[in-house]
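Here we show just some of the chains, and they stay where they sit in the whole.
By letter and in written order, the chains are A and B; residue numbering begins at 1 in each of them.
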Amino acid sequence: MPTREETLETRGYAMADAPKPGGLYRPVVLHDGVAYLSGMVPFRSGEVAYTGKVPSAVSVEDAQKAAELCAANLLRVFAREVGPLDMVEQVLKVTGFVNADPNLTEAHLVMNGASQLILDVLGDVGSHARSAVGVATLPLGASVEVEMIVAVSK
Amino acid sequence: MPTREETLETRGYAMADAPKPGGLYRPVVLHDGVAYLSGMVPFRSGEVAYTGKVPSAVSVEDAQKAAELCAANLLRVFAREVGPLDMVEQVLKVTGFVNADPNLTEAHLVMNGASQLILDVLGDVGSHARSAVGVATLPLGASVEVEMIVAVSK
């Protein structure tokens, strides 16, 4: 059976391409068995791979890929900053912000891209509570931003 | 003295009409005495009862009713997924997302509809921290989405 890291790699997400930490905040803060992961945009090799509003500039289908990439980034950041993905005891909450035109009604479908990847990689412990909303704009013009709260085995 | 469930029923929120769980995420995740409840839209009998932007399509007063319905749904989901509402030790945080026209300045007043119901049903332990924001769009065109973090007695 593949490790969780191997599953991510097989899906095309090399562990080494975890986004670098940025300026004035930390990618993860771990306290008392709970890890708070900072909002993540769809970085790939240091560039934001999906920018612009959904659905006028980016289709719902592509936005799902963007959400998947955000989730893969969060898992890779966890692995670099906290430890092996086997330490994920339970994903508690995932929140997705979609850079949306005011008429979008599918923010939840966009976020399925993130949810499915998390379930594929982590299995049962990837099962999470979730909120999905459409926002006016995101940092760097990203199409999606995803944050996560994770219970970590001590 | 009525139970918390009876109070909800008296207000018109039948316990049996808790929204069904949807696709790729869980309605609640409980870990170490803290329950994370997924973002909830104003479902009533399986339909979204309030759709469109506040205030152009839905008045602030109606949006308050939508927020109340979201809160009632969250409490009913808690009762179905976790246990009797007597297990609520303390509501920790309520976050409200209002599907807003860019000129709305009353997102906090909209969310009072949710806060008041929670206080009415749960009393002192319903007293919560809160954020209210106006977003560009919500899943299914819902007018309001509310999420909640709750401390649960062990």
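Going forward, a contact is a pair of C-beta atoms (placed from the backbone, for glycine too) under 8 Å apart; a residue touches a chain by one contact, two chains touch by 3 or more.
Every value quoted in this text rests on a predicted model; they were computed, and no experiment measured them.
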Where 2 copies are displayed, count of copies in the complete assembly: 3
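Just so we're on the same page, only the chains that are shown with their structure count from here on.
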Rotation, 0 to 180 degrees and nearest 5, that superposes chain A on copy chain B via CA atoms: 120
Chain A and chain B: spacing of chain centres that average the CA atoms, whole Å: 25
Chain A partner contacts - residues on chain B that touch it in the complex: 22-29, 31-32, 34, 36-39, 53, 95, 97, 102, 135-141, 145, 147
Contact footprint of chain B on chain A as seen in their complex: 33-34, 89-95, 100-108, 112, 115-116, 119, 127-136, 149, 151
